[in-house]
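Every protein chain of the complex appears in place save one, which is left out.
Labels A and B are assigned to the chains in the order they are written; within every chain, residues are numbered from 1.
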Amino acid sequence: SLIIFLMLLVSCSAVKRKQFAPCKNLVLFFHDIIYNGNNAGNATSAIVGAPEGGNLTKLASMFHFGNIVVFDDPITLDNNLHSKAVGRAQGFYIYDTKNTYTSWLGFTFVLNSTEHQGTITFAGADPIMQKTRDISVTGGTGDFFMHRGIATIMTDAFEGEVYFRLHVDIKFYECW
Amino acid sequence: SLIIFLMLLVSCSAVKRKQFAPCKNLVLFFHDIIYNGNNAGNATSAIVGAPEGGNLTKLASMFHFGNIVVFDDPITLDNNLHSKAVGRAQGFYIYDTKNTYTSWLGFTFVLNSTEHQGTITFAGADPIMQKTRDISVTGGTGDFFMHRGIATIMTDAFEGEVYFRLHVDIKFYECW
Partner (left out) sequence: SLIIFLMLLVSCSAVKRKQFAPCKNLVLFFHDIIYNGNNAGNATSAIVGAPEGGNLTKLASMFHFGNIVVFDDPITLDNNLHSKAVGRAQGFYIYDTKNTYTSWLGFTFVLNSTEHQGTITFAGADPIMQKTRDISVTGGTGDFFMHRGIATIMTDAFEGEVYFRLHVDIKFYECW
């Protein structure tokens, strides 16, 4: 009986400790083409807020500090902008530092493919110049019901001030 | 003893599995009257960001893509705008698609009634044209200390581009 007791104690405490290996992992790309006054057909995002002296077709000086950008970007399984989209990344980012490139992100992956149906919501600071940076996955719906986790973001491409592509490695640690 | 072991195993794993029936449920309405230049007295929200060519008293063309709206809307227990408010819905939404109506929501219910004291914070994508859509409840305070859940939103009324009313069915799955 003592043995049973000990075994069960172990079993229970294993229950208590949350897992630090992801319970689910998802790697996706999304593609942002910012409106610059001449690309209305292709653009997937637009500047909608700017600091004093700024305008809405050109990112501001001082590392774009104060620009708010709204986006509806295609999500793909690989790094090809023209691959079939599996969903849309929707939300906004704000450039928030005057002496380097950083932004604050609030957005949602709306996934709608044979493999995944549901949403994943992200929030956090993005120190853009670092190779990898972690933001929080604060919630999910559908296939991602009540999920939480960490997303590691990498800039996979950056072309002038018109196009960038992010590699997003989503690790869920709470899966339900 | 084996029976005890199995019983306890079941009991422990029941501890592990989180509950999928809500531990708390709340149905509320909130009412948004957008400022259009002529309704300063009644308006509960205002356009504060717009894409190039837009303005702050009229929602933009292209499905309002790029408009940021700040709101402080009354929350009621039923669908009547004139019912006693039990709190305020405060935050913002951003119209974020060029070819249909979708928005991204970041807001908080600040409840202050005999029944509920505390806040509930929401974030997520709102594909407005769908009858029901789920967003994440990412946190709470007061009576909703550390709560998490899912809110199902329905457009309960929509009058031109001045008034809408949302039916919000909040299901908490983590209640503390």
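Simple rule for what comes next: a contact is a pair of C-beta atoms (placed from the backbone, for glycine too) under 8 Å apart; a residue touches a chain by one contact, two chains touch by 3 or more.
Because the structure is predicted, anything quoted here is derived from the model rather than measured.
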{"item": "Sole residue of A:T102, A:T119 or A:T141 that reaches the chain not shown, by the stated touch rule", "value": "A:T102"}
{"item": "Selected residue (touches chain absent from view) among A:T57, A:S83, A:S136 or A:T155", "value": "A:S136"}
{"item": "Full-complex contact with the absent chain, from B:V110, B:I128, B:A151 or B:I170", "value": "B:V110"}
{"item": "Touching residues on subunit B - with respect to the absent chain", "value": "1, 4, 7-8, 11-12, 15, 35, 37, 46-49, 55-57, 68, 70-72, 88, 90-92, 106-108, 110, 119, 121, 123, 138-142, 145-146, 176"}
{"item": "Interface with the unshown chain - residue positions in subunit A", "value": "1, 4-5, 8-9, 12-13, 15-16, 18, 20, 49-52, 65-68, 94-98, 102, 104, 106, 123-125, 127, 134-138, 148-150, 173-174"}
